[in-house]
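Omission of a single protein chain aside, the complex is shown with its protein chains in their original locations.
Presenting chain A:
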Amino acid sequence: MRSQEGGTRSPYREYCEWFDAEDSQRIQHKTQQAEALFRTTGITFNVYGDADADERLIPFDVVPRIISASEWRRLSRGIEQRVRALNAFLHDIYHRQEILRAGRVPTQLIARNDAFLPMMMGMDPPGGIYTHISGTDIVRTGTHEFYVLEDNARTPSGVSYMLENRETMLQMFPELFAKVAVREVGDYPINLLKSLSACAPPKCGGTPTVAVLTPGIHNSAYYEHSFLADHMGAELVEGHDLRVVDGRVAMRTTQGYRAIDVVYRRVDDDFLDPLNFRPDSMLGVPGIWDVYRDGGITIANAPGTGIADDKALYSYMPDIIEFYTGEKALLPNVPTWRCSEPQHLREVLDRLPELVVKEVHGSGGYGMLVGPAASKKELAAFRAKLEANPGNYIAQPTLSLSTVPIFTKKGLAPRHVDLRPFVLMSPQGITITPGGLTRVAMTRGSLVVNSSQGGGTKDTWVLED
């Protein structure tokens, strides 16, 4: 909010004027109101392995994170380029594998990747789309410096928070929106429906029937699944509501089985089809794979897309972008050491206290080491893990991340944040909702923003020109 020179950064000017004129007790009161609102609405998430609090609220901060129109243009161009490249990469990997033959990405990175699905080889997903829905995590290190932290092409979650955060802000501070011109995010669900419908499979006749596939009410993101289905007017189904009938995937309705055309699935590949994948899975649909192969259903995101989420692959993204677009990456990667490479590993072990080390397949902030915040004991333990299985880790420097203010009892205080804009892709094009999910490390100095680790969220404002 404040620039390095001490003044107010320009996108925040109008907000600051408003804030300075506000009574901080009123804002304090609104913060409590917001919490009650989230509880009543049931915007909660489940924490795995936490029996006491099976449903928790994500802390919500009332100070918006503001991005100017020109910053957003730059960001969205970079994101679009990235998603296009990812989609092209996935197509290539499951077809001719030219990037491997050109030696730009090592073959073993794919061969050893658990998310690689040999069954997708030669398959053409409807419309050629793999990454129907994706989210790119971005951090800012300076006024004009943005870095991509990671790509989420499997099942990026958090979009319901983006929408509910805005809804909450509109309800609490309507006067602010009259003063500041903020771009809409509320049309995301309808864009999602349009985008998914545009990917209907060859066998679809007429208006596509879209359904959201959830593992059920005990899943940590169930709220989001029901939210999206509700706002799209789509059915929210579980595996046991579906079966293959006459070569189509159909849902059991009160009037018999009805075919569905597009399934936005929020279950992992492994669980999609017990006949073709994990036989012990109860979450999926026996035979859905055969229907998919025959053009009877669109699965979004496409099976096998998860290889793009691999953190080891991430380090090759600049090459991947160049290979498929012929352009330099508009948004840089965070420099990354691949511990699978002996030279990199040595360097990482030498500099462990200053680095962030992540599991290659990890997510949700589990199993990571934040060097500067770790104790001697933790460092030693992680060193042993690294030496035992180096290929499982990457390391990154702790960037000097810029901060944004949050509202605390003692007034505004700086915290680290990241940003996850949400991207929709269909044969008709790419849609990026102006804004995204801003996650905040609620503890002073902390770099960890994951909700499973106590991180919070705030509304993200992209300003009109």
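Keep this in mind: a contact is a pair of C-beta atoms (placed from the backbone, for glycine too) under 8 Å apart; a residue touches a chain by one contact, two chains touch by 3 or more; residues count from 1.
By our rule, contacts and distances are computed from a predicted model.
A.B. asks: Out of "L-lactate dehydrogenase complex protein LldF", "Ferredoxin fas2", "A alpha-helical domain with a conserved ER moti" or "Lactose transport system permease protein LacF", what name does the UniProt record list for the absent chain?
C.D. replies: When "L-lactate dehydrogenase complex protein LldF", "Ferredoxin fas2", "A alpha-helical domain with a conserved ER moti" or "Lactose transport system permease protein LacF" are compared with UniProt, the left-out chain turns out to be "A alpha-helical domain with a conserved ER moti".
A.B. asks: For the chain not shown, which residue from A:235, A:310 or A:459 touches it across the whole complex?
C.D. replies: A:235
A.B. asks: Can you tell me which of A:45, A:147 or A:222 touches the chain that was removed from the display?
C.D. replies: With A:45, A:147 or A:222 as choices, the missing chain is touched by A:222.
A.B. asks: For the chain that got dropped from the picture, name the residues of chain A it touches.
C.D. replies: Interface residues of chain A facing the absent chain: 39-42, 216-217, 222, 226, 229-230, 234-238, 240-241, 251-256.
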